[in-house]
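Note that this complex is displayed minus one protein chain, with the remaining chains in position.
Here is subunit A:
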Amino acid sequence: MAGATQASLLLQKQLKDLTRSPVDGFSAGLVDDSNIFEWSVTIIGPPDTLYDGGYFNAVMTFPANYPNSPPSVKFISEMWHPNVYPDGRVCISILHAPGEDPNGYELASERWTPVHTVESIVLSIISMLSSPNDESPANIEAAKEWRERRDEFKKKVSRIVRRSQEIF
């Protein structure tokens, strides 16, 4: 097992496992059945948060050397969150390759390691939705609003939740 073969076997295995025994809070499948490296996941807004009841679609793109390098995750649905770039890309530390932090300032537990799976990544994203980290925001406007005008932030989020339900 080397390179792309290892990656695709591992992804196939995860896909099989997730189809057989789905995990609460999200559903996962392929964007195109012939390409194991591109996944489509639907994340259900976690209960008791601003995103409660929303259905958010995201695409996970895996590199050929997965699991040694992390996938990238991008929301296709409209999203308003301090840690999601305006174009939908998700910015959380476990998706950062360890090489990006050569001095080891980030804790090992915060960086990407090959132990992570589709499940653990999506669970991290769900946890990100329930507790935004406005220390290092990807969307500065959203972070500012989250910090200073929480009411407007809430309003904007409930609007995207409603819209996601209509499309779904």
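The working rule: a contact is a pair of C-beta atoms (placed from the backbone, for glycine too) under 8 Å apart; a residue touches a chain by one contact, two chains touch by 3 or more; residues count from 1.
The rule we apply is simple: contacts and distances are computed from a predicted model.
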Options "RBR-type E3 ubiquitin transferase", "Actin family", "ubiquitinyl hydrolase 1" or "Ribonuclease P/MRP protein subunit POP5": UniProt name of the undisplayed chain:
"RBR-type E3 ubiquitin transferase"
Can you work out which residue in A:S27, A:T49, A:N68 or A:S158 touches the chain that's missing from view?
A:N68
For a quick check of understanding: of A:P22, A:P47, A:P86 or A:P114, which residue touches the chain that isn't displayed?
A:P114
Touching the absent chain: which residues on subunit A qualify?
1-2, 6, 9-10, 13, 65, 67-69, 94, 97-99, 101-104, 107-110, 113-116
